[in-house]
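Let me give you the structure first, and then I'll get to my questions.
Here the complex is missing one protein chain, while the rest keep their positions.
Showing subunit A:
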Amino acid sequence: MNQKCAKKMERKLNKLKHVVFKETGIVCSLNPTNNIVICNAGLVNGLSEETILEHFSVYGTLNNIVLVPGKSCSFVSYVELDMACKAYEALNGQLPIAQDNKPVYLLYAERLPQHSIDSRKVWDELPGGLVILDDFITENEEKLLLSLCCFDDSLVSQMKNRQVRHFGYEFRYDNNNVDKDKPLDEKIPKECDFLWKRLHENTDWKQFVPDQLTVNHYSLGQGIPHHVDTHSAFEDPIMSLSLNSAVVIAFKRDDRDICVKLPPRSLCIMSGETRYDWTHGIIPRKSDVVLSNTGSYTLLPRGIRVSFTFRKIRQGECNCQYTRNCDSYIRKNNSELQIAASEIERLHVIDVYENIALHFNETRNKPWPNVLEFVNSFDVGSVMLDVGCGNGKYLGKNKHVFDVGCDTSCALLDVCKKNGFETFLTNCLQLPFKDAVADGVISIAVIHHLASEERRLQAIEEMIRILKVDGRALIYVWAKDQHKNNEKTSYIKQDRKNRKSDTDVVVADENSEAPVSKGMTLPVHVNRTQFKHKDVLVPWRLKNQQNTVEDTFLRFYHVFEENELSDLCSKLENVEIERCYYDQGNWCVVLRKTLIKNS
């Protein structure tokens, strides 16, 4: 190095010394120690342990590599000082592994940073339920198994990351499950039978006999994304035999990351929490960094690896305790939720309207101007459906259209019939109309009575289904916020008036709750006040002709936050939101049906 270059290098290193100190708080210098800091390459530049190991282990045994999250510097530590010195002399300003293949600049560090990304990576323990049996098969047996599976293109599916072949049952990657009633003609080869005899004789798994085999063929640099095998598809345990090459597999749960080396001919048994609750995956790369028993890092080059994964198809649903990854639990829970929701709607919406129908009819005569304007915007010969028409206050308003109402309340539809309106009884979740027959749909103050988001979305989906392309729907729901723009809605304003006439009504307790469905309770709303909760029971005081309260019924409401209605509508692909507004304590949208986008 000439003098000019040396000067330049000195300046550069001096500058980097400050950068490293600022980023990590570690003092570094030109005075040799066992630790070398790579000042200008780290995780943010895409530097990996394996790259560091590949180049730095040439000069001696490493006992640590530290990549600092979010930083552009990294650290290596040698067992002996002279190894560090050799590496420093050879690599400083030379080794082109910094960004854009620029050379790295090195300094000696007084110590290593304490918190590294690898402090989460654990080598010396296994997750619960994981067993690795080394040398489960001999080299001859390995050869035999490898010969069973030729990977010629006509037999295998080419995956993004690897080649796979299935025996017994096809594993479908679209739904991550198997067609249990469609077994393949090709069963697990008989040549595998010795494995189970050996397993039963030597381990605690005395019963395990698989009926499904997936063979994965990993070329150099290939891996498999982190996953949990679908609970409802397979029993516990799952066994995987590694052939031809070792690999490091990672198990993750929460912030835990356990690295496990799978040598060739080893059997990896995943059971219990490993099978159900930990994900496992293989990073796509050409070699693995392995921490040896002596605490030093070595690079383990990969070869072509073939794994035989044996599983037993589960009949029925999974019943495990690891619910967060359990598809069976999630499905069951969801269907229980839907059952509870439909029960709430039956008791606290449908039955209530039936009971209060006549009184309700007397109080609901004035149509809202913005809804009328929408109804009147349809041309001669248009078909309109009023979903949840109640007493039919929007029916027959536009004389040029054919309008039909529907509702769950017999009593309210009888009122419609008396007024000469056409209706039918239905739940808004299943509209008994053909697809694409309506030019317009209105649904005023209806879907806030549905007790789950899935059901509210389903109701909107149904309205859109029966609309023609370019047809429009108007939806009104009650808003949680009854004080929009510092102005009280008439719902709140009516408070004083009502209390005066209802002096005999005990003011409801602000925190009262009422039972609704199996062990569930919901808060009871205080009439004419701002909403405190989103899912509430709103009392309806049934009055007789003398205007005295005869009975109180609790109606279920889900009151909507701002944007909630439009967010829900935008989940549908064939919908365009034309308008979204606030009208007298309600959130409102005008939707237009479109062709499905991008098709």
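The rule is simple: contacts are C-beta pairs under 8 Å (C-beta built on N, C-alpha and C of every residue); 3 or more make two chains touch, one makes a residue touch a chain; residues count from 1.
Note that in this section contacts and distances are computed from a predicted model.
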item: Listed names "18S rRNA biogenesis protein", "Protein cornichon homolog 1", "Actin-related protein 2/3 complex subunit" or "Multifunctional methyltransferase subunit TRM112-like protein", with the criterion being the UniProt name of the chain not displayed; value: "Multifunctional methyltransferase subunit TRM112-like protein"
item: Sole residue of A:Y173, A:F424 or A:Y581 that reaches the chain not shown, by the stated touch rule; value: A:F424
item: Contact with the hidden chain (one of A:V404, A:V477, A:L554 or A:V575); value: A:V404
item: Touching residue (missing chain; options A:S287, A:S342 or A:N586); value: A:S342
item: Which of A:E23, A:E170, A:D211 or A:D414 contacts the chain that the document leaves out; value: A:D414
item: Residues in subunit A touching the chain absent from view; value: 335, 338-339, 342, 379-381, 383, 400, 402, 404, 406, 408, 410, 413-414, 417, 420, 422-427, 429-434, 437
